[in-house]
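Below is a structure I'd like to ask you about.
The excerpt is restricted to a subset of chains, each kept in its original location.
Chain lettering (A and B) follows the sequence in which the chains are written, and residue indices restart at 1 in each chain.
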Amino acid sequence: MTTIAPHDPAARELFDEMARWPIYDPHSHIDAHRPAARNLDEVLGYHYYTELAHSAGMPAAKVAPELSPAVRVRNLAENLHSLDNTIQYSWLIEIARTFHGFADDRITPDNIGTLYDRADHSQDGAAWDQKVWDRTNLEAIFLTNDFDDPLDGWDTRRYVPCLRTDDLVLKLHEPSTVERLRRSTGLDVQDYATLREAIGVLFGRFVAKGARACAISLPPDFVPHKGTPLRGVTPVRRALHQMDLRPDEHDEIRKVVFWTIAEFCAEFRLPFDLMIGPIRNVYPAGVAGGRDLFDRRVSLHDYRELFNHFSGVTFPVSTLSPDAGPELVAYSWIFPNVVPLGHWWYSNIPAYIADDLRARLQAVPKSKVVGYYSDAYKLEFVLPKFNMFRRVLAETLAAECLRGQGWSADRALELAKMVLIDNPRRVFRREA
Amino acid sequence: MTTIAPHDPAARELFDEMARWPIYDPHSHIDAHRPAARNLDEVLGYHYYTELAHSAGMPAAKVAPELSPAVRVRNLAENLHSLDNTIQYSWLIEIARTFHGFADDRITPDNIGTLYDRADHSQDGAAWDQKVWDRTNLEAIFLTNDFDDPLDGWDTRRYVPCLRTDDLVLKLHEPSTVERLRRSTGLDVQDYATLREAIGVLFGRFVAKGARACAISLPPDFVPHKGTPLRGVTPVRRALHQMDLRPDEHDEIRKVVFWTIAEFCAEFRLPFDLMIGPIRNVYPAGVAGGRDLFDRRVSLHDYRELFNHFSGVTFPVSTLSPDAGPELVAYSWIFPNVVPLGHWWYSNIPAYIADDLRARLQAVPKSKVVGYYSDAYKLEFVLPKFNMFRRVLAETLAAECLRGQGWSADRALELAKMVLIDNPRRVFRREA
């Protein structure tokens, strides 16, 4: 058996049915040009493994980019024992079993060589991508595309574009941002007016290419509000010309660009995924991808003006700090355009998923609960992550709905299907 | 069967016993002149249903006050399917089964007509109130009375008055407040001295009429402290004459009036219910009753001066943000006059009740845990809400006390009875 099913028979029955369904994955970091891992290094290089091994004492140099893939993998294999308790390790085992015929309980320096060879698909190219896609039973997976991504060369109904706007909002003052913006739009961006025009061009291109969402990750101290155009114009112009900026000018720029993007989401009828909470580079000496953390003192109350103003924009929201979960339940319960979206990063472990999911299923209209996304960088991770969520969902439904409310299994599965498939399909559809 | 009993046999046994006990409900919004619902619109008009349906996409106009009750009910029935997963929906089904002989699993446009007819008690008046009262096995239920409520025309031992002081503290500057205060006390309220005198009159009247508590809901940014009389006198006078107020003056007024009310609670030996957390009108476009939310960044540490100063006043405390629950456990564990009171509003779902209740039963002296209140607007809701709590209580006792500590069922039931009945009776009694 390649995945673990729930132990409780009622939950197992629900899980077994869900395991037959296709997966609709509304947020990932997949590269559509290289979706599956060509070798084990592309699996083990996932920041969860490098950061946990580093946290357990492995020097960052052991996974440095200049090392060969085989050496990096071997170095990690020597350190995996210290994290074989984690849920992230369980994804790894499930990948090894499902995709590479691995049969042992743990990955060790002794069996890593064989596993490395079995996971070598450097010669298989797109055929391997297709194999992983089929085995995963993927229906569609959303990407996270830089604003200057040409979006060419793949089937955008399967690998669905999503416009990531972090750079525009948070790094407008960096020379490369405006340079990329000018190049990708062909516009001579010099001030707020031309910036706005350029952003409109980006939205037009993304939508024409089949984008179904706009997305951004925001630090906990960000408070969106509708600035006066006059206040924002000068700082934006100064940023576009790399002039020195005061902290309040940086903040004004973030606000005015963010609000402008929300306006385009309204105009183009794109859901705007808000990933709220990360602070970048809290631990600069960490491994790549393992440097960001958060400050738990954050509240969705800071987003009230946004949610009220853009009543026509759907905001699928993920919050990073696990203890902020109940607030998202309350805001989704009241605001029609706030939708709880999956379980993110530091909140993406069964302990926190179970608590949040139970509350969402008890208090948010079922048509609004968007169950899960993989956040994956390689296709292989989609299945074990979704299986983790499907286990928690099955156990929650068995406890709360079957035993707790006397529901039939069919009624519970109807709810599961909404949460897993129907809702993401509907929330992220774009009507003509 | 009209209510769902716990699936676990040990919990079911405890629940079955609790279900035979009378209900003592220390907080509601019942109108003693019209306690039970005369028709289904008065049940479905509860903000939980209108706000959840609105959150799921139903336009607010579908439940506008100018529509007829039958049309509002039909409109809601067409939208209930999207929230049939929620715990609030389960209350509705239990009401329909218990009080209206409903036998289906869900309320739909197909069966709503029959249910509407069965729930029509417009001709039955007080007889229906009594029937619901008896079926619920109510012993007493607390009201939430405006300060100018004449408190006439009902048995105040059953429908127990409670002085709500929100308007005095938070809306003193509004012309209607001072107008109502002058009219209801017959005093020419013009300054702090006469305001204080008037509040004393209100307390005297309420206590004479059998009031057992004073209550207030407070926003998360409110920090009570004993102001100097001199500082508060001028802003209060300005408020009473509707003069323009600065934000710091508003804050000073809230503080001085709140503190004055706490002084009268001490003098009249009334418990002072603190409902901490709501921010009003966060979502102005919401349906009536569905516009308030909260900011989770709140701490009981802000109330330390109050709890210390009024050591003779009992403060039954409810907090709105679910993640603030553990702090209430700690403050109730230390302060003799802080009592954890029920599970409120956005915290009133089994997921959060279970977590809070387990902690309260493990760490707060049992004589201080006031289990539950219905917060109901119509009598029909008391039973399903209390049954929800009794289920969670039974499951918690079965897991933690029977299986976890080896207690007998009798010992667990003794604790349950304190939490459900003995404690609210004692905390809210008034000795001569």
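Before moving on, here are some points about what is shown:
As a working rule, a contact is a pair of C-beta atoms (placed from the backbone, for glycine too) under 8 Å apart; a residue touches a chain by one contact, two chains touch by 3 or more.
Since the structure is predicted, the reported quantities are computational estimates derived from the model, not experimental observations.
Oligomeric state of the entire complex in this file, given as copies of the one sequence with 2 shown: 3.
Note that only the chains that are shown with their structure count from here on.
Interface of chain B with chain A (complex): residues 4, 7-8, 51-57, 82-88, 90, 105, 279, 282-286, 290-291, 293-297, 321-323, 346-347, 349-352, 355.
Per the touch definition, chain A reaches chain B in the complex via residues 297, 299-301, 304, 307-308, 311, 323-327, 329-336, 355, 358-359, 361-368, 400-401, 403-406, 411, 415.
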